[in-house]
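Apart from one protein chain that is not included, each protein chain of the complex appears where it belongs.
Going in written order, the chains are labelled A and B, and every chain counts its residues from 1.
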Amino acid sequence: MKSKTKYLEFKTNEKIEIVNITQQVETVVSESEIKEGLCLVNSMHITASVFINDEESGLKEDYKKWLEELAPYEVKRYKHNLTGEDNAHAHLKRQIMGREVVVAVTEGRLDLGTWEQIFYGEFDGQRRKRVLVKIMGE
Amino acid sequence: MKSKTKYLEFKTNEKIEIVNITQQVETVVSESEIKEGLCLVNSMHITASVFINDEESGLKEDYKKWLEELAPYEVKRYKHNLTGEDNAHAHLKRQIMGREVVVAVTEGRLDLGTWEQIFYGEFDGQRRKRVLVKIMGE
Partner (left out) sequence: MKSKTKYLEFKTNEKIEIVNITQQVETVVSESEIKEGLCLVNSMHITASVFINDEESGLKEDYKKWLEELAPYEVKRYKHNLTGEDNAHAHLKRQIMGREVVVAVTEGRLDLGTWEQIFYGEFDGQRRKRVLVKIMGE
């Protein structure tokens, strides 16, 4: 059994931003030299997501608008913000989008469907954050 | 370490449909001859889900109604549909239900709780789609 661990760093320009990280994850898979296995990609922060969906700019806007409807920013709405934070909304948004994805590695590559792309979803950005990539296999 | 990869195919009759795939996944586990490991089951499409819940027809109706409330079909609501698609709603519904499940394999079987069943959740169906099953272990 082989394994490979790598930490990717992100600092987004916007508070809320969706970043395509497929190529960066694919690079870690190549470096690992693992041919058959599983690849975990997770946000290490609780106000951000890693998820798989479509690389289409309109859809990214739809996600932002929709998440704002389901979990509005409104500072006074949340008890968590009594701690001095204003990011309770980001904790909720991230639960809808998910913390992590697990992707199959087959014949040395991410085994993704035609339109599947891996995204880092930032909901409380403009500061340094990390994503963990761990591959296990042979 | 052993691994086994299989692609299941689905073409649902309805646009939105929830299909129990537990037996098909269990069959792949048997074929793999893996006794202890992890089994990844994921949709390879971004308008469909794999999730675990209850085999109960009323609940399936509840899910459909609830998802329609949270992410309505309404074509004009979404920028993604300006590309000529009408399936933006399906991209959102799938995020709530999730892309994948990881299930333990113990003593050669899916290690599921009493009521846990694995479902393929289709939100933009009536065309051929794939689900990936990958098992890793020994």
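What we mean here is this: contacts are C-beta pairs under 8 Å (C-beta built on N, C-alpha and C of every residue); 3 or more make two chains touch, one makes a residue touch a chain.
Everything numeric in this text was worked out from a predicted model, so none of it was measured.
Colleague: I'm checking contacts with the chain that's been left out. Which of B:Glu26, B:Glu68, B:Asp86 or B:Asp111 qualifies?
Modeller: Candidates B:Glu26, B:Glu68, B:Asp86 or B:Asp111; residue touching the omitted chain: B:Asp111.
Colleague: Kindly state which of the options A:Ile16, A:Ile96 or A:Leu112 is in contact with the chain not pictured.
Modeller: A:Ile96
Colleague: List the residues of chain A that touch the chain left out of this view.
Modeller: Chain A touches the chain not shown through residues 1, 3, 5, 38, 40, 42-46, 70-71, 78-83, 88, 91-92, 94-96, 98-100, 102, 130, 132, 134, 136.
Colleague: Considering the entire assembly, which residues of chain B contact the chain that has been omitted?
Modeller: Its contact residues with the unshown chain are 1, 36-38, 51-54, 56-59, 61-63, 66, 70, 96-98, 101-104, 106, 111-116, 136-138.
Quick note on the criterion: only the chains that are shown with their structure count from here on.
Colleague: Whole-Å distance, chain A centre to chain B centre, using C-alpha means?
Modeller: The mean C-alpha positions of chain A and chain B differ by 20 Å.
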